[in-house]
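Take a look at the structure below.
All protein chains but one are shown at their positions in the complex.
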Amino acid sequence: MFYHIKELQYEARPTRPDAAYAKQLQEILGGQYGEISVMMQYLFQGFNGRADKKYRDLCLDIGTEEIGHVELLATMIARLLDGAPAAEQEAAYKSNPVLAAVMGGMNPQHFIASGLGAMPVDSVGNRWTASYIGASGNLLADFRANLTAESMGRLQAVRLYELSDDPGVKDTLSFLIARDTGHQNQWAAAIAELEAREGDIVVPTNFPRELEKQAVSYDLYNLSRGEASQSGRWASGPTMDGKSTFRYVSNPVPYGPKPKLSPAPLYVHDTMKPPSLK
Amino acid sequence: MFYHIKELQYEARPTRPDAAYAKQLQEILGGQYGEISVMMQYLFQGFNGRADKKYRDLCLDIGTEEIGHVELLATMIARLLDGAPAAEQEAAYKSNPVLAAVMGGMNPQHFIASGLGAMPVDSVGNRWTASYIGASGNLLADFRANLTAESMGRLQAVRLYELSDDPGVKDTLSFLIARDTGHQNQWAAAIAELEAREGDIVVPTNFPRELEKQAVSYDLYNLSRGEASQSGRWASGPTMDGKSTFRYVSNPVPYGPKPKLSPAPLYVHDTMKPPSLK
Amino acid sequence: MFYHIKELQYEARPTRPDAAYAKQLQEILGGQYGEISVMMQYLFQGFNGRADKKYRDLCLDIGTEEIGHVELLATMIARLLDGAPAAEQEAAYKSNPVLAAVMGGMNPQHFIASGLGAMPVDSVGNRWTASYIGASGNLLADFRANLTAESMGRLQAVRLYELSDDPGVKDTLSFLIARDTGHQNQWAAAIAELEAREGDIVVPTNFPRELEKQAVSYDLYNLSRGEASQSGRWASGPTMDGKSTFRYVSNPVPYGPKPKLSPAPLYVHDTMKPPSLK
Amino acid sequence: MFYHIKELQYEARPTRPDAAYAKQLQEILGGQYGEISVMMQYLFQGFNGRADKKYRDLCLDIGTEEIGHVELLATMIARLLDGAPAAEQEAAYKSNPVLAAVMGGMNPQHFIASGLGAMPVDSVGNRWTASYIGASGNLLADFRANLTAESMGRLQAVRLYELSDDPGVKDTLSFLIARDTGHQNQWAAAIAELEAREGDIVVPTNFPRELEKQAVSYDLYNLSRGEASQSGRWASGPTMDGKSTFRYVSNPVPYGPKPKLSPAPLYVHDTMKPPSLK
Amino acid sequence: MFYHIKELQYEARPTRPDAAYAKQLQEILGGQYGEISVMMQYLFQGFNGRADKKYRDLCLDIGTEEIGHVELLATMIARLLDGAPAAEQEAAYKSNPVLAAVMGGMNPQHFIASGLGAMPVDSVGNRWTASYIGASGNLLADFRANLTAESMGRLQAVRLYELSDDPGVKDTLSFLIARDTGHQNQWAAAIAELEAREGDIVVPTNFPRELEKQAVSYDLYNLSRGEASQSGRWASGPTMDGKSTFRYVSNPVPYGPKPKLSPAPLYVHDTMKPPSLK
Partner (left out) sequence: MFYHIKELQYEARPTRPDAAYAKQLQEILGGQYGEISVMMQYLFQGFNGRADKKYRDLCLDIGTEEIGHVELLATMIARLLDGAPAAEQEAAYKSNPVLAAVMGGMNPQHFIASGLGAMPVDSVGNRWTASYIGASGNLLADFRANLTAESMGRLQAVRLYELSDDPGVKDTLSFLIARDTGHQNQWAAAIAELEAREGDIVVPTNFPRELEKQAVSYDLYNLSRGEASQSGRWASGPTMDGKSTFRYVSNPVPYGPKPKLSPAPLYVHDTMKPPSLK
């Protein structure tokens, strides 16, 4: 069960309205790696948590923080939209194509649909979708998804930080960037703890390796001609799970035959000549 | 530029048709973490690769392999659909509710829409969407996304392996599971190489830390009451980036004030009482 | 900013696992009118609230409660999935087509993708999308959307209540149904308060009526032949906004001419004969 | 069965082309609350209508009118796109960044994809989706959805009216706004009629109240700290259904225990320590 | 402007309810190639029609017919859902797993969400989306899209015809199949007329051929090893546009060089080693 207090986790006050920036900032609110995504991902991992309660608690701690980040960015965006598109600007619009152009940088739904409010969309207007999140019931896989999300999220926040010269915006982003630093460290720590405990890095760690086709488990197939990829850590030396050594296969070949599918039964109606006529 | 040979990378021949299993197997072909997702993710990372060419080559090597995995699973699914729903079964349908029920386990689009062919959909029929993939232009973030995808993919393949008792299906899955083992190791190796080179684990590694709100960078806020999360590696000791120590905040408080948004301008039409009347 | 406590707002414990019902119950968690929808709708209305703070507070009070309802249903669904598909059932699957059929009622992603956890999807597996929610910046329009959502939500909860004979499930649903009763009353009260204050029921209430084509404002056009619709409250008598009387138009005619679009410029390449040749 | 006449329900002729406005106007054609949405919502309610035929007829009367509104807006948009992007403008584009910027306000698909035609999309290009509509089989719930749609639709039309200074555009919008006035009144009338007949306002009206957890049916939980929401009509006095009084709960507490989920079975592969080791 | 009469274009009365078949039949109502798709595709082509008015009229004639087909299938589906899931069946559900299984073949939203009504979805529950339709402003391209849609639509209707043994269902489908026969012939005729008039079959017909890289215009590249594709009409002989002869290229080679992208600027933060260090 959740409680809300009116105070924001951090200040969210731009120095001046900027409707075009409001559109761009939507990316880290309602985009693929935005705050809604991490909020939903961590909360579902927490709600579904069947393992040690400390993992469940961790997901719910951070997931609850992320609801507050959604609030924080929504507040910021609403303020960036203050007075857009102002009636007087609209009047100017008609005689001033430059102003018209600047207006053109706004997401029109920020006026027509939300009435100067934040929306659960990304920077081009795609609606947020649960296709963005993962909660698999496997802690290690999920924590890797979380580390990815925080990495992508911080990267985008940094890019947006550099696009802005509004000290208020930059201040808020510097807070969110710092939190992403923390969350990357925390998920990385959780991953390290799990990998150490399991003695393996391969998800899922408890599928018997003898059931997989072990002969090909550590091959890198050179399927894009040119051997630049041979010089990386991934192509030679001990594998990361400590169980073998990487093998670079310069000229990979198929292990399977050419497939030939059975003819379709007549009721499929596939415009196929009857076998006797082929 | 790409070339195709007719041979499959590995055999894909079920022992017997099983339309219900074909539906389930779609998850790792056209689902969120299926082969289409990794194919598209790695190819776009490769095509967009602006960094050292060995990374670009790595993405294209594995991305090209994944096109072959799409082929492999599509072939398997087409064969699992052989003869479904057979006309004679349909006749039986009418008098035999048990058979009818078994038929009910089929994805109806496998007959009506694809005519016994594989589809770019998941196990419940959601169409594949590019919302599933990430290619950010940051190698470390992308490789974490890749490690996540391989972790999720192998987890799902293992679950599907255990759902089947068809030796042909299991044989093919044992190959794909082994390849996922390899790819997890390879992306993990690439990540380790990049982290070592950068001397940091926080994406992006080259944003000046002094620009972020460092006072809160390593806090874990106990926002879900109860302190189970305090006992993990993420809550105390040195941070994973080696730059500080984790700090557990038992009673987190807000740093920002209560927000109060400006009233909407009249042309927003927000059903708000004029200020004078409030 | 938000806080979480581990206690649920209400008990969520089914008497026994039932994976098929878990699939159906997803409708009111992640469906069009499910708890995620109302949670997101109310929270965004609250975050964007520019009007009197009591409306903002109302949205945040109820929106915060709905996060707890998401938690409650996710917990219920996870428990309904306990032990599905059990390994021993899988063994039975092979020899027992009836059991196989029952298994067929499960959402396969509940095993393959979420590992026996709830998902942000509806009862057929469509991922939750922000296309479901509305937050327009107009209080009256938004509260009507809220009343609609609670009406649809209670309707679906009632249908699911009647589909179940598990006392634990029914107990939890009886709580959610009661809360929907309350929320319907609360949004209806807020609507009544706003309508009374505005002295109008037409959203937006402050667009000057003389700017609209008032001659047609209260017509009902009989465009589906047959006059059954003439006998309703909407076809005669005073209009609901008290400004006029309804008018039923038995034989509606067009007010506009036949349109003729300009020919496409050549660079559109529209396979259109040049004008001289027509 | 449907018939079409070439005349438009109302004139749809802008004074001059304006490709940027065409993009914005798409919101009320193909957006969440646009004409396609109400057309499809009312037609499906009508086609599915199992109740008194006057309700069915009402849905089909208005639904059929909305097909004509789709036509009307599509015609308007096609005309707003006349000559965009003209070849001569394109030449100017290269030397005139202001003009280039104005061109930038166009939806590029209006040229590349539709060849100067209207599209079933909203103002940012999201494709229309049936996720926007509701047809539940419950008249009162559906009519509330209809009233919501007309409220949102008129709000957006008004905002677009004020964005334009083209008399032709404003004339057409003044017609559509008037029709929305009518439809809001008509659905409100239908709602009032049903509520009076049922003697209740809570959807569904015929679920026995004693089956719900009546003790909490009229509570408002103060879950967002601060009691501004206590001063509204929804927090005290008789409930809107006339069955009780509202109750404001200042310090809401949970009614349920902390959940603890069963451990996942081994075949879920959840990276969970075996119970004996916890 | 549109008019509706209550009569159906054809009878739509199944002999008996069949909720599982109702789910399957949704494919040709709300699926990719269902009646909603052709209705919307033809209407938008008509509304946007800038060419000779006979083409516009043709699109509107058939588009208007398709609205009636949507009505017809919606009616049929509502009737197939009659009494599902009946309360007495639900009672039986508990003691009779076979019946439970049969119930499992129903789309649960047909009860929970639509209350026994048709929905704008396909046979697995995907919501209809405007991503399915094309209206390009080029008549020949559009008519090919129309011929495709009618081909796919008739194919699916035939498959559904053969899945059913209900004479009422088959009768209605035999009508729709016949109409698809007609529409395939009509669009084919329109295509033939346009191709003859233009003297070309390549869309768009009026782009100067000398502007394209004519040296490769008629090559077929053997990029999938094996030369089975060499024996078709497409690999030798005169081209279909009569302008050249097909050329089969057994060993296709690239015409372009290896690409090397510019390094990303620093503000992209791409984890790329500075050039000096590579």
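Lettered A, B, C, D and E in written order, each chain numbered from 1.
As a convention for this text, contacts are C-beta pairs under 8 Å (C-beta built on N, C-alpha and C of every residue); 3 or more make two chains touch, one makes a residue touch a chain.
What you are looking at is a predicted structure, and each value in this text was computed from that prediction instead of being measured.
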Which displayed chains the unshown chain touches: A, B, C, D, E
Full-complex contact with the absent chain, from B:60, B:163 or B:240: B:60
Absent chain, residues of chain C that touch it: 155, 158-159, 162, 267-269
Residue numbers in chain A that touch the chain omitted from display: 20, 23-24, 27, 31-32, 98-99, 101-102, 104-105, 122-126, 155-156, 159-160, 162-163, 165, 223-226, 254, 260-264, 266, 268-273, 278
Interface residues of chain D (partner: the chain not displayed): 1-6, 48-53, 85, 87, 90, 94, 97-98, 100-101, 104, 107-109, 111-113, 115, 124-127, 137-141, 194, 197-198, 203-207
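Following the convention adopted for this analysis, only the chains that are shown with their structure count from here on.
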Of B-D and A-D, pair with higher C-beta contact tally: A-D
Between chain A and chain C, centroid-to-centroid distance (C-alpha), Å: 26
Cα-centroid distance, chain A relative to chain E, in whole angstrom: 32
Multi-partner residues of chain B (each touching 2 or more other chains): 5-6, 32, 53, 87, 98, 101, 104, 111, 115, 124-126, 138, 140-141, 155-156, 158-159, 162, 203-204, 207, 223-224, 226, 254, 256, 261-262, 264, 267-270
